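In this view, the complex is presented without one of its protein chains, the others remaining in place.
Lettered A, B and C in written order, each chain numbered from 1.
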Amino acid sequence: MSEFLQFVFSGLTVGAVYALVALGFTIIYNASSVVNFAQGEFVMLGGMATVFIFDAGVPIWGAAALAILLTATIGILLNKLAIEPARGASVVNLIIITIGASIFLRGLAQIVFDKQIHRFPAFSGDTPFNIAGATLLPQSIWVLFGAAAVFIGLYAFFTRTLMGKAVLATANNRLAARLVGINTNFIMALSFALSAAVGATAGVLVTPITLTSYDIGVMLALKGFAAAMLGGMGNPFGALVGGLLIGLIEATTAGYLSSDYKDAAAFIVILLTLFVMPQGLFGQKSMERV
Amino acid sequence: MSLLGVRGLGIDFGGITAVNALDFDVQPGEIVSIIGPNGAGKTTLFNMISGIYKPDRGTVTLDGDDVTSLEPHKLAERGLSRTFQNLQSFEQMTALENVMVGCHMSERSPVWVDLLRLPSSSRRNRETQERAMTLLKRVHLEKAAHMEASSLSYGALKRIDIARALACNPRILLLDEPAAGCNAVETEEIDALIAEIAQEGVAILLVEHDMKLVMKISNHVIALNYGEKLAEGTPAEISRDPKVVEAYLGSHGGKEAADALG
Amino acid sequence: MLTRIPPRVRALLILSILILIAPMLFPSSFYYRIGTLIFINSIAVIGLVILIGYAGQISLGHAGFSGIGAYACALAPTHLGLPPFLSLILGAVISGLLAWFVGRPILRLKGHYLAVATLGLGMLISMVLNNEAQFTGGPDGMMVASLGLTKGLEGLFDVNLKTSVVWYWFAGVMVLLGAWIALNLYNSPTGRVLRSVHDSEIAAKTVGADVARYKLVAFVISAVYASIAGSMLALFNRFITPDIASFLHSVELVTMTVLGGAGSVLGGIAGATLLTALPQALTVFHEYEHVMLGLIMMLVMIFMRDGLLPTLRKTLTRRAIA
């Protein structure tokens, strides 16, 4: 039992990170129908920038805030310089553009920062809590609550605020949104900033546990993308569930079956799910209009 | 036995009934028009008959065989062909190639024959090309044969759509607003073309907003509103039907109602 | 005069001439290796031109099939006693069969869902190659038997040949063969259906094309191309690691395809040439290599949406008219 609980803790911590990356995917996808493969780089930038600002003597909270702000700015620039000029390009083109952006950001990070592995101290120390025989790091609780807070915040933003509704309207029909007076360019910029900030937040929360380096983004982007698709692209709740699910599958497979094939288990589940539900778990059934 | 039979056909989208309890028949060589205001379910009906949507209720028969929910390509093999309201042209292919794809069923061959470009593959290519050219001539587009579809006008694409559908050698042809976006001359041409096709014995099911055209060429008209059949009869009967007039007045205003009344 | 030749033949002529004259410009024998690598990548890319360019279906997992081809050539000679050339064919058969089995459910998916499913497929293959170290040698890789081309030719003609030179011509012929097949397909009944699926799946269905089957055909053909390319790389390098099946390699292949111009065989080959030669040129810039690669990918895709070659061709014809 305690062992199962330990696997669950592990799965939830890792899954929460995937969920945050998946949420980042969702925000941008909803506003622009672009799947941003540079999403993992936002996580990396959040972590790496915090490390370097913190090392320069800024207190950890200030460093984290600055890093998130910096990443959000990069998100806006990415939209302005790469996504906006490519409006109307095909899915494959957009995939290559965002992969190009991720390679570019990674290359930049290894020049601006370095190629070493880094970490900064956990927010509330490293003494684990002991719960029914299983242990949980205080930082894991930060990650879990952070993911929950981001999710609730986004939910409230999209359903309760005028600005959030404007984002949804833009996602639904760009032209119509513009006709009713929504500044769709601003909405796009906002979405990229928001998505980048969510990614950076994940990076800040998780670096004390998972460590960070300039190239951690690739795998995170893959897992986050897979999580978003498993949950159903465009659905924030789906992203949350998809992320946690993949984390849990990995942890329990590693624990009970084979640590060699834990990543394989996650992808097999995704493939089988998509075979049965081609729109993911919570994705909307799209009706082809002809 | 009718060529196309529709019985109790219905579909719901997210709890809202889009089309309900529809019955009608189409005989060979007959032109049947479906009219109704926007959102009446005309295109949805086409999508169900041509196998793109799976109906929730009812059946579709071809020659008495139940073909409900059959894949579109299976229906095409049975002689049902269609065009699209919002154009589904193969934009990166030439006008000629668009029509050649329509000849697919008569030029199908094993893949390896095409990969190695065996003589039979080249021969079929030539035959198809000749046939497609004839069809293009029929819609007066032979001059545009080697232009990419994306560079052609809306009216031209509409006619390519028809040529492509004709290439399938259909026994029943579903035309979704063939004259939309066409000027008066083009509309006349399409009008004549439809009549000609019908005379060859092809049944035609037509959705069209141009009431003059509808009233002129139809043998039979079915009026839809909110997914249900409002009225059915000859063009003259329909144009006098008070329910039809009201539906048009209610949703579209006087001009179209006046059109509908001929 | 050139315009009277059918485009298919013209493309093959251009390609043959390029393959023939390129060695005259090589400053050293090292460039035969680069040429060979370009050809091997081109073969995989031609397969993707059929899948992505013709049929409009994306795959982020085709390196997996290259991995199968490569490891077939690494394993079959030792475990099954098969000669290397037959191992290449065995790899192609296995890849084709696998693509055929998984293709149907995968190809029902569209757009990004298709991307994630193919990605997952590629990852699974790559994980098996990494984990089953007792067969594959794990991440450190394994040696591969020789195809015996050089030895065979030396025996036949009593000359002394350089392996990379022999391979250059062998791979060159294979590229021509691969391009010939893909170009045959372009204007054939099957090819037309594939290209129509690219633009409107629904319209293709309504003219009677079994779209699911044709997508599967494109998937299987492209898997076989990728597999043959993988086999050739293994036999050329005589050493193979699971990196060949990695996600990054899949992305690299798709990038080559799209960058050069997914719709045309020559475009795909141009993309393969650029991305294979580029890292060699960028060694001068050392640490800026990734930044520049990312930048080139973005710029080309933003400003030359159809890819390098088609855009170039359009610009040139426009100039010619003006």
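As a working rule, a contact is a pair of C-beta atoms (placed from the backbone, for glycine too) under 8 Å apart; a residue touches a chain by one contact, two chains touch by 3 or more.
Definition applied: contacts and distances are computed from a predicted model.
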item: Per UniProt, the name of the complex member that is left out, chosen from "SoxAX cytochrome complex subunit A", "NADH-quinone oxidoreductase subunit L", "Thiosulfate oxidation carrier protein SoxY" or "ABC transporter substrate-binding protein"; value: "ABC transporter substrate-binding protein"
item: Partner chains on view for the chain not depicted; value: A, C
item: Chain not shown: contacting residue from C:44, C:209 or C:300; value: C:300
item: Which of A:91, A:141, A:169 or A:209 contacts the chain that the document leaves out; value: A:209
item: Sole residue of C:130, C:188 or C:206 that reaches the chain not shown, by the stated touch rule; value: C:130
item: Sites on chain A contacted by the missing partner chain, in the whole complex; value: 3, 6-7, 9-11, 13-14, 17, 110, 115-119, 121, 126, 128, 135, 137, 206, 209-211, 213, 215-216, 218-219, 251-252, 254-255, 259-260, 262-263
item: Sites on chain C contacted by the missing partner chain, in the whole complex; value: 27-31, 33-34, 37, 130-131, 133, 138-141, 143, 164, 233, 237-241, 243-244, 274, 277-284, 286-287, 289-290, 296, 299-300, 303-304, 308, 311-312, 315
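The definition used in the following text is that only the chains that are shown with their structure count from here on.
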item: Interchain centroid distance [CA atoms averaged], chain A/chain C, Å; value: 32
item: Whole-Å separation of chain centres (CA-atom averages), chain A against chain B; value: 46
item: Shared-contact residues (touching 2 or more other chains) in chain C; value: 202
item: Multi-chain contact sites of chain B, meaning residues that touch two or more partners; value: 52, 84, 88
item: Chain A contact footprint on chain C (complex, rising order); value: 52, 58, 60, 105-106, 108-113, 115-117, 119-121, 123-124, 127-128, 131, 202, 247-248, 251, 254-255, 258-259, 262, 287-298, 301-303, 305
item: Touching residues on chain A, where the partner in the complex is chain C; value: 35, 82, 85-86, 89-97, 99-108, 110-111, 218, 222, 225-226, 229, 233, 260-261, 263-264, 267-268, 270-271, 274-275, 278-280, 288, 290
item: Footprint of chain B on chain C - complex, ascending; value: 181, 184-185, 187-193, 195-196, 198-200, 202-211, 217, 221, 263
